[in-house]
Each structure stands twice: as structure tokens, then as C-alpha cells.
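Worksheet: one structure, shown below.
Omission of a single protein chain aside, the complex is shown with its protein chains in their original locations.
Labels run A and B following the written order; every chain starts at residue 1.
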Amino acid sequence: MARYVARRLAWTVVVLWAIATLTFAATFLSPVDPAKSFAGLRATHHQIQVVRHQFGLDRPVYVQYERYLGRVIRGDLGTSYEYSTSVGQMVMTALPKTAVLGFSGLLVELVIGLPLGLLAGLHRGRLADRVVLVGSLLGVVIPSFVLGFVLLYLLAFKLGWFPLGGSDSFSALVLPAITLGIAGGAWYARMLRSTVLNIVGEDYVRLARAKGLPERVVIGRHVLRNAVSPIITMIALDLGVFLGGVLVIERVFAWPGIGLQAWEALEFNDIPVVMGTVLIAATFIVLLNLMADVVNAIIDPRVRYSR
Amino acid sequence: MKVKSLSAVPPAPLASLDAVSVEFRVSARDWRGGGARLRALDAVTFDIHNGETLALVGESGSGKTTAGRTLIRLYRPQSGRVIFDGRDVTSAAGADLRRHRRRIQMVFQDPYASLNPRMKVEDIVAEPLRSYGVGTRRERRERVHELLDLVGLPADAAGRFPHAFSGGQRQRIGVARALALGPDLLIADEPVSALDVSIQAQIVNLLKDLQDRLGLTLLFIAHDLAVVRNIAHRVAVMYLGQIVELAARDALFEQPLHPYTQSLLSAVPIPNPDLERTRERVVLAGEVPSPISPPNGCRFHTRCPFAMADCRAVEPQLRPQPDGRLVACHLVNPLANEQNGGGPR
Partner (left out) sequence: MTRETGPALSVTDLETAFATDRGSAHAVRGISFSVQPGETLGLVGESGSGKSVTALSILRLLPPNGRIVGGAIAIAGLDLLSLSQKAMRRIRGQRIGMVFQDSMTSLNPVLTVGRQITEALEAHRRMTHGDARRRAAELLEEVGVPEPARRLSQYPHQLSGGLRQRVAVAVALAPGPEVLLADEPTTALDVTIQAQLLELLKREQESREMAVVLITHDLGVVAGMADRVAVMYAGRIVEHAATRRLFTVPRHPYTLGLLDAVPRLDGPLRQRLAAIPGAPPPISEVPSGCPFHPRCPFAFERCEADEPELKETAERHAAACWAEVREPV
């Protein structure tokens, strides 16, 4: 087990390095000139040159890369062009908001998706199954921002039950969380349904029933434990994506998380903020992925013994 | 080692494996042990003569399937040589390999998995012809009909899909496909194991008939000794990647010399209640050892009822017996006869 974790950890480091490198490479591909952006619209050519030199943007690529890596390892993600504050600080300030939204969204997803998925899987072909299938299809197909706007319009604007945006109160959390939850829950429902369907036909479930075990033990111990693995992976990816800032939802609901922050940074060509957000988001996804693998290894012993 | 024959110069074998070893990397860890190298074949040597049926018999992990696949060069041996019709094809590649594979074809175990469900029967059977660019469309179609007739299927089978046929019929389709290019050697890898008993006999008879009619040479890989008894001329018994006994059929079944062969034969159930309940059995203790770390000395010694001290220390080699067969066993070929001052302690 320890060896498995160690191996995955090693790979995680490699992936993180690759992400940092790719992010770095992206800035070179961007048509935006960071020096110009920082210096501002009315800067003179000379001033831009000074800025360029100040930031070391006139040095050769590999030197910049080295410096970049060095800074990233130390946790220094640069300085925002727009606000002249440390990117790291900016992200860390906005992160808790995103985290709250992310976890709430995940919670709603699971609460909606898992029971429905299990229900559908256990009652294949019957009414419950069909309802879940149709409902989840809608949830998957409708773009989340459309859903967000619709809910915002109906429940916040028209009925006034919820605030129109921001994150001041608990009720401000409700709509965005539900939006995330419905869209994502549909995926969980379908995933769990199909997994359960596969498992229920397996021999070991039949044997469990043949042993005369009570049905709740058959479902709880035999079916669910095998069904859980793909769900864990999904949760990890989901959470990773959420913590990376659910850009669109934060924009729709004006939720001041890192997604909204990155969105605004994009509008102003504030590259360090964008890059920093990307890096942090990617890191979350990778780390959560690692956690998912570890949890899966705990649950499914076959995973531990394979590569 | 060739079996002694009456003529002065024995004819060259059609195919041989000469001290062939094949290894695999095993990454999954399960009951077999850690990630390591698995020697599926360990210095295996045997010949297949023109027109005969040689059976490779063994249980799981014996290497029999690997041997068949190495002959067709699906695997490349780590050491040793694969020889076909006088040519060394061990490292053949590209066009050479294609030429080689045209003359050896394979019939597989699972009639449900070995036929592409989306292809019509005529396309399945004609595929080898198309692949090697043989014949015009019309000629190929004629050949398909010829082959279907050869294997006992009606002509209208050509336009249908595999799912319309039973297991036995599908296996016939597989045989037809294998014969399309007119190979010299047919490797049948457990061709009847997945079939119902009443159908097994049909396919066994079919293979025998084809051998008579076409002068086919057959390598028959199986775990079922009873089936082998009905079709083989010579039998090679394999255990953990090595041949332990190689003999003419009658000799092997009437008087098995290697303890593993004996136990294998005595374990096969016989549909005769009196015989089955009273026969003497050589019952093996324990499980088949891990092929990743096989036992020292004779690989069979951990389960052998006759194991001696030599067996734990020295690996026995295949030695010819008076009747021409080969056996690798210290009991049959005591070491004392080969060494000075040695002997069972």
C-alpha cells in the first residue's frame, strides 16, 4: 500500500511540473505583451522597455523559465498587473468563497444524484428508473449557465426569494449551489445507475442472496462497495474542478470566488492572475485525483496490487 | 531429439521449437506473487512431423498455449530457435514473417469471441485471402464456398452473421477461415473446450477428416486428455513451462512414465461408475506452484509422490527411452547413471 501511494505521489510531482511548464509556455503563445499590459495604455515605448527589463522579460527563454520555476516552487505566483498585489494573496483571499460554493455544490450533487442513481439501478425498467433517466438527461443536456440564469430570473428576480448575486448571506449560496447540484447530480445519477446495473447482475451478488443475507446487507455491503469506486473518482475530479473556480457559475451569480477573479483578470489581460489561478486550479485537481486513487485503493484491494 | 524411425534418414520435421524460452513481464500482483518475470516456456524443444497430430497437453500455467503462439511467432522467444520447413524464423520480420504466417494458421478456443460479430461469414472466411491478396473477388467467393463445404456448413451460411450459428457451427467457421490459405500446419488451441460434449465429437471428427483429406499437420493444444487420446499421434505433456514427457499416443496412455503424466491421467474422470470409484489414483498434494518462481530442481517435486533428494536439487533433462519416448524425471533416469559417485541419498 505504501509503495502504491509513493508511486502515485511521484507521478503527481511530475504532472505538477508539467502543468507549470505548460502554463509558462502558454504565456509565450499569448498575443498579449505582459510588459505593455503592466505599463498601461499610455505608457511610452521607453517606459515599456524599462518594465520589460524590470520583469526580466528580455532575458532568454530558458532563464525566464528557470526563474519562473524557482518562484513557483517557493509559492510566489507573481504580481497582478492590475492591482499590484501578490497573485498568491489575491487567490488565497478569494479561495474560501469558491470553496464554500464548491463543497455546497458537491453536497447538493451527491444528495440529488446518488439516491436517484441507486434507485434507478435497483429498479431497472420500472417507473422510477424511467423518471430518473429522463430527468438526468435534462440535467446533463441543459447548460449550467442557462439553468443558473433561469433560476436567477424566476426565483430571485421575479419571486424575490433569493438575492440577485453576491455572497453576503446563506440564501445567496442556495441558487448557485442548486445550479451546480442539478447539473452535476444528473451525471452522478447516471453513473451510479449504470454501475449498479452492472454489479447487480454479477455472480457474487447472486451468491450473496443465495446465502440468505438480508437484502439491505446485499445492497449495502456487496453492491455499494463495488459501485463506489467510479463515484469516488468523479467526486475527486468534481471537487478539483470546483476548487479551480467554477467560472461560469460564479459569473452568473456574481459569486466572488477565484473563478470570477480569473474572469475579470482575463478581461484586463492580467496574465499573472490568470496563470496563477490556472496553476492553483490544476494543482487542486491533481491532488484530489491522488486522494481519490488512495481512497479507491483502500476500498478495492485489487487496485493496490496492480500498477 | 527425433523419434527413431525405420528408415535410414528420418525426414526433416515440418516445424520445431529448439530450446525456446519465452518470458513475460508480470505487473499485476495477485496470488502468483509480485511483479516480476514469468518464464512461460523454459528451453522447450519439440518437433512436429509432416502429416501428424502432435498434442500439447497441460494444465493452466503449463505453457502450452504460449508454445503454439510462439510457433506462429506471435511471441518472440528470448532464446532458442523457431524453425519451420527448414527455415529459421526466430527473428523473422516484415515480409518474411507474413510469408511464415501464411503457412501456419490457428483455430481458437472461444467460438463466440473469435469471430467478428459484425462481419458476414463469407467475409470472415475470405479475410485471410484478401489480406494476402490472393485471387479475384470471384475466385475468393468460390473458395469460400469450397471451404464451407469442406467443414460441413451449408452454402447459404456465407451471407449470414455469426450470431445465427451455434457454438459448434461457429467453430467450423473458424476452421474454414484457418484453412483458407491452405496452410501446412494448423494449430488448434483448445478448439473443443468451450463446446457441449455432443458437439465436441463433431469437431474432433472434422479435424481428423481434414487431416486425412488435406494432408494437414496438426498441433492440438488441450487440457483434456480424453479428447487428445482420440486425435493425437504423439503427445507432449507440459508442466510449468517445460515438457516432462513426449511419447507416441498409445505408449503414453498405456504406460505413462512421468509421475505428473500418471497423476494427470488418474485425475481425468471416466464415465464408468465401477471403474471410476475403484481405480487407483495418484492424487497430488498442494497447489500448482507460481510460474514466476518455480521450484528448484525438478519443478514438479513439490507435488510429486515420488520426490527424492535429487529432485530438489537437480533439474532433470529430457532423455530418450528404449521405446523412443522422451521423459524428464530422475525416477525414470536416475542421476547415478549419469554422474560419477552420485546417487540417491
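Basically, a contact is a pair of C-beta atoms (placed from the backbone, for glycine too) under 8 Å apart; a residue touches a chain by one contact, two chains touch by 3 or more.
Model, not experiment: these values are computed from the prediction.
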One chain is left out of this view; which of B:L74, B:A113, B:A267 or B:A336 touches it in the full complex? B:A267
Touch as defined at the start, partner being the missing chain; which of B:A188, B:L210 or B:L225 qualifies? B:L225
Answer key for B:L38, B:V204 or B:A307 versus the chain not shown reads B:V204
By the contact criterion defined above, which parts of chain B meet the unshown chain? Give residue numbers in ascending order. 30-31, 59-60, 166-169, 196-202, 204-205, 208, 223-227, 229-230, 253, 263-277, 281, 283-284, 286-288
Using the document's contact rule, name the residues of chain A that touch the chain not shown here. 124-125, 201-204, 206-215, 217, 221-222, 225-226, 299-302, 305
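Definition applied: only the chains that are shown with their structure count from here on.
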So, what's the distance in Å between the C-alpha centres of chain B and chain A? 54
